[in-house]
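Take a look at the structure below.
One protein chain omitted, others in place.
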Amino acid sequence: MTKIRSRTRGTARLPAWLDYSLVPVLNVAAAFVISGLVVLLVGESPIEAVGYLVYGAFGYGEGIGFTLFYATNFMLTGLAVAVAFHAGLFNIGGEGQAYLGGLGCALAALMLDRYVPWWVTFPVALALSAGFGAVWALIPGWLSAKRGSHIVITTIMFNFIAASFMVWLLVEHLSPIGSMQPETRTFGPGGTLPKLDWLFAPLGIDIGTSPLNITFLVALAACLLVYLLIWRTRLGFEIRTLGHSPTAALYAGISPVRITVIAMMISGALAGLMALNPVLGDQQRLQIDFVGGAGFVGIAVALMGRAHPVGIVLASILFGALYQGGAELAFDMPAISRDMIVVIQGLVILFAGALEHMFRPGLTHGWSLISRPRETGEAGRPKEIAR
Amino acid sequence: MSFDALILVLDSTIRLSVPLILAALGGLFSERAGVFDIGLEGKMLIAAFAAAAVGAVYGSAWLGLGAGILASVALSLVHGYASISQRGSQIVSGVAINFLAAGLTAFLGYAWFSRGGQTPPLPPSGRFQTLTLPFADAVRDVPIFGPIYSTLLSGHNLLVYLGFLAVPLTAWIIYRTRFGLRLRAVGENPAAVDTAGISVAWLRYRAVIVCGIFCGLAGAYLSIAQSAGFVRDMTAGKGFIALAALIFAKWRPWPLLGACLLFGLLDAAAIRLQGVSVPGIGEVPVQFMQALPYILVVVLLAGFIGKAVPPRAGGVPYVKER
Partner (left out) sequence: MTEAALRDPMRDPAAARPPAIELVGIDKSFGPVRANRDIHLRIEKGTIHGIVGENGAGKSTLMSILYGYYHADAGQILVDGKPIDIRSPDEAIAAGIGMVFQHFMLVDTFTVLENVMLGVEGGARLKGGAAKVRAELQRLERDFVLEVDPDARIEDLPVGLQQRVEILKALYRGAETLILDEPTGVLTPAEADHLFRILAQLRDQGRTVILITHKLREIMEATDNVSVMRRGEIVATMKTTETSPAALAEEMVGRRVLLRVEKAEAKPGAPILEVADLSLTDSRGVKRLDDVSFDIRAGEIVGVAGVAGNGQSELMEVLSGMRKADGGRLAIDGEPVDLTRPAAAASRRRLGLAHVPEDRHRAGLVTAFSEDENAILGYHDDAHYGRGLFLDRRAIRDHAVRHIEQYDIRPPDPRLKAANFSGGNQQKIVLAREMERGPKILIVGQPTRGVDIGAIEFIHARLVEMRDAGCAILLVSVELDEIRGLSDRILVMCGGRIVGERGPEASEAELGLLMTGISSTEAAQ
């Protein structure tokens, strides 16, 4: 029946600019076309839905504020997944690491918010959220590097363990006495991050009541730092070497244990930082399940953005728009609930991740048809016959 | 704990472990063939939804079961296409399937039934009813044996018995048949299978389809046998517990049964022990009991209690050498 044919993938090549632009665009387009079909399935118009969605996400200042607020979460969790990717690790544990990060920044706020202004709490919360996230990622990283555990399975398990642990903490220890709500008390001004209306007002955008806060700037800075780390530093060189070839890493004198642990800690720290945004920037308290899947959206964002910070910023904004626009859409077209976003997320992971190469052979073939006349001069160039 | 209480805990252990057994057996077929599957959860979820939706609309448990299996197999084929034909990452594909299922079930359920993501309650004909074994009522009052027979062994629905029968059946298929031999071979060294003149792709597709059927049974069990309808996120991590059981059992059918029963027991005990103080330990937080299977798997994978060596070719797409 199904017969494996020898593929010629990798021999005929697409030019890099096509590979980095058209291929991801096609993959994401496929995800959206299928999503459109799902919308048709429930008898609604996808075109109309897109209209509401785009208006909801970008049509007015408050919408933009919300879009960027969500995008902030996804930038940080996306970077977390990307850094691990570069080291050849698949960190599915962003959700749990962010959850623990929330504990870190909540503890900072609970300790300090009554005594100091926000800008004193902020660096402490930053350090604790990153630190807690890093520690939660360190354990699977260490187990994988030192004991050979499968990091995917271990990080998944750690998500569940984190969830149970946090529920227990919130129910038994962190909720104020007498409260039935599994959440901490509300932080005071010392535990509240400032909004970014001052930044957008000069652009003529009024972000209104949206919770967009300075974590957005933290996320942008993190993008820049991750770019520098991966492509400009010696550590990044070591991370990428390990990611491409563990044997080459050993050969080059790079300790796989050390790099695995470091990469996982950076990854976990980035995921942990994400907690600042909802906990100190929006809700001013730690609630059950506040991460709300952002750790998993990070997987889609990293795959779609090809683990590059620029791609991650773009993919995060897209997903931020889906979250915000999706909420508007659910209001205007009640048949389309926000769960549609999860469908799209799954499809993006499928097409940009698992089916990444699906369109490439066709594109390569098409490109060779277009470009052939120009390349005839080179046809006689000697090539090694690979074995 | 009294004898009757013990019987009750064991009875719920059986009920709780059946979906784990079915899903884990599905995973066994797929992973033994070299296709890792972290999408058991998603396949169970979509099957639970499809079974409940069809069961509610047509009032037939069998139609519901068929729909559940079909939906689950459809996702299996997506996984197969991505990881066998397109040679994509099996992990990424599994993650995608979990989200796809979580999103689709909630979205379609909401749009079709307008009940906040739930399906309408099933009529009795839309569910698998409990079966009473012969003489169950007659022997109920016999000491020891009576409760064991009439409460523990009798009084379950068809899928429970099917789940337990599937274990020896799987063991037989895996170790005693041509299909099983080839399945194990393709998970260890697909090139050996290819050069022996057997299609690697078709063999692996069959394995993922079998996996889909089992996950379909597991999902249908949740929504149209154990309960009377679908609720959002009804699997609640059971697919991952099944995966954990599969790893715990080192990809072998009989130990898999043991692992699923153990995890089922933990679950049953967690419910039972809620708010109860255990002598010498004090009150065990229910969250700890819930997390225990996950903790056990982490410890196992780290090699502190034995070593779980997965099928050698697992997770790696088959590409002919050049």
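Per-chain residue numbering starts at 1, and chain names A and B are given in the order in which the chains are listed.
Quick note on the criterion: a residue touches a chain if its C-beta (ideal position, glycine included) is under 8 Å from a C-beta of that chain, and two chains touch if they have at least 3 such contacts.
If you're wondering where the values come from, they're calculated on a predicted model, not measured in any experiment.
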Could you tell me which of B:L122, B:V193 or B:A244 touches the chain that is not displayed? B:V193
Using the document's definition of touch, tell me which of A:S21, A:S45 or A:T247 contacts the absent chain. A:T247
Mind listing the chain B residues that contact the chain we can't see here? 176-182, 184-185, 188-189, 191-199, 312, 320-322
Which chain A residues touch the hidden chain? 3, 5-6, 8, 10-12, 228, 232-235, 237-238, 240-241, 244-245, 247-248, 250-258, 382-387
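Following the convention adopted for this analysis, only the chains that are shown with their structure count from here on.
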Residues of chain B touching chain A in the complex: 38, 78, 81-93, 95-104, 106-108, 110-112, 117, 194, 199-202, 205, 237, 240, 243-244, 247, 285, 287-288, 290-291, 294-295, 297-298, 301-304, 310, 318-320, 322
Interfacial residue positions of chain A with respect to chain B in the complex: 1-4, 6-7, 38, 41-42, 90, 92, 140, 143, 147-150, 152-154, 156-158, 160-161, 164-165, 167-168, 171-172, 296, 299-300, 303, 335-337, 339-347, 349-350, 353-358, 386-387
